[in-house]
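With one protein chain withheld, the remaining protein chains of the complex are depicted in position.
Let's turn to chain A:
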């Protein structure tokens, strides 16, 4: 196995409303920033994550190549998933040994459509999507199954929003209070905010990583696991796939300074803490996490970027990032990074 590290991370100042830039215009500043940080203009491999349904146009990700400058032709790929999985693909690609650097980016403008109903389109088309089961509704079914204490959920939101206010890239959201349930038991503040944004990461192998930065965030474990799609075939109160991915990535082999979790609903943090068996003392989502900024299709990659950044800037020795995909945490990717 080759040693591969995150050597640079950048993200937009995420926005709760459409401020006007198109997707390529949104991604360009983040790409420029990681190019400047690494001094690289060309990469051995490029991979992105996005979702055509967010823009409502087929192959909408292709236009994002305009931000890359794909001439002379580059080696490029795309996943119709959160860009955390684009990073996984890039990590696998770097294991081949013939290229040493990879650029990974993800972007999304949830503001353009109705995200809650767009997420219905990811559901099984025979049994679930025809019911009109929207994102908040299926998450609420999971929240009920977890049966978490309201005070614990409120505290997760309060901490996330407070940390988000201290993060210049996240939204400024007030402390949670006094909202009626949207879909009972979920209150509006339990739900990650609609957000536009983008993020980029550069991966490098071995010596190149050491040349490009002082403290590479070495990926010591990375694994993803998926479980059955249909909600009635699973125990929604826990995430077996997240636990399996965490075990495969080796989360428990050492202390964890920081864990960035892709929890788009407050109760998901409770499920994920348990699945990842995070030790006491781990700082969870010090960036504010998805409850403070959720640029869909970049949110998972940002978890890896934020967890890597703590190592890049020398403030942490071992961090964990989690990304999720599918309804009710169906698919989970866990990355362990070390200084």
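Here is the rule we go by: contacts are C-beta pairs under 8 Å (C-beta built on N, C-alpha and C of every residue); 3 or more make two chains touch, one makes a residue touch a chain; residues count from 1.
As a convention for this text, contacts and distances are computed from a predicted model.
When one chain of this assembly is omitted, its UniProt record names it as which of these: "FMN-dependent oxidoreductase (Nitrilotriacetate monooxygenase family)", "OB-fold nucleic acid binding domain-containing protein", "Response regulator transcription factor" or "Iron chelate uptake ABC transporter family permease subunit"?
The missing chain's protein name, per its UniProt entry, is "OB-fold nucleic acid binding domain-containing protein".
Consider the whole complex, including the chain that is not shown, and state which of A:134, A:163, A:196 or A:244 touches that chain.
Residue touching the chain left out of view: A:134.
Consider the whole complex, including the chain that is not shown, and state which of A:39, A:174 or A:232 touches that chain.
A:232
Using the touch definition from the top, which of A:80, A:184, A:277 or A:313 touches the missing chain?
A:184
Since one chain isn't shown, list which residues of chain A touch it in the complete complex.
18, 20, 53, 56-57, 116-117, 120, 125-128, 130-134, 137-138, 140-141, 143-145, 180-186, 227-228, 230-233, 236
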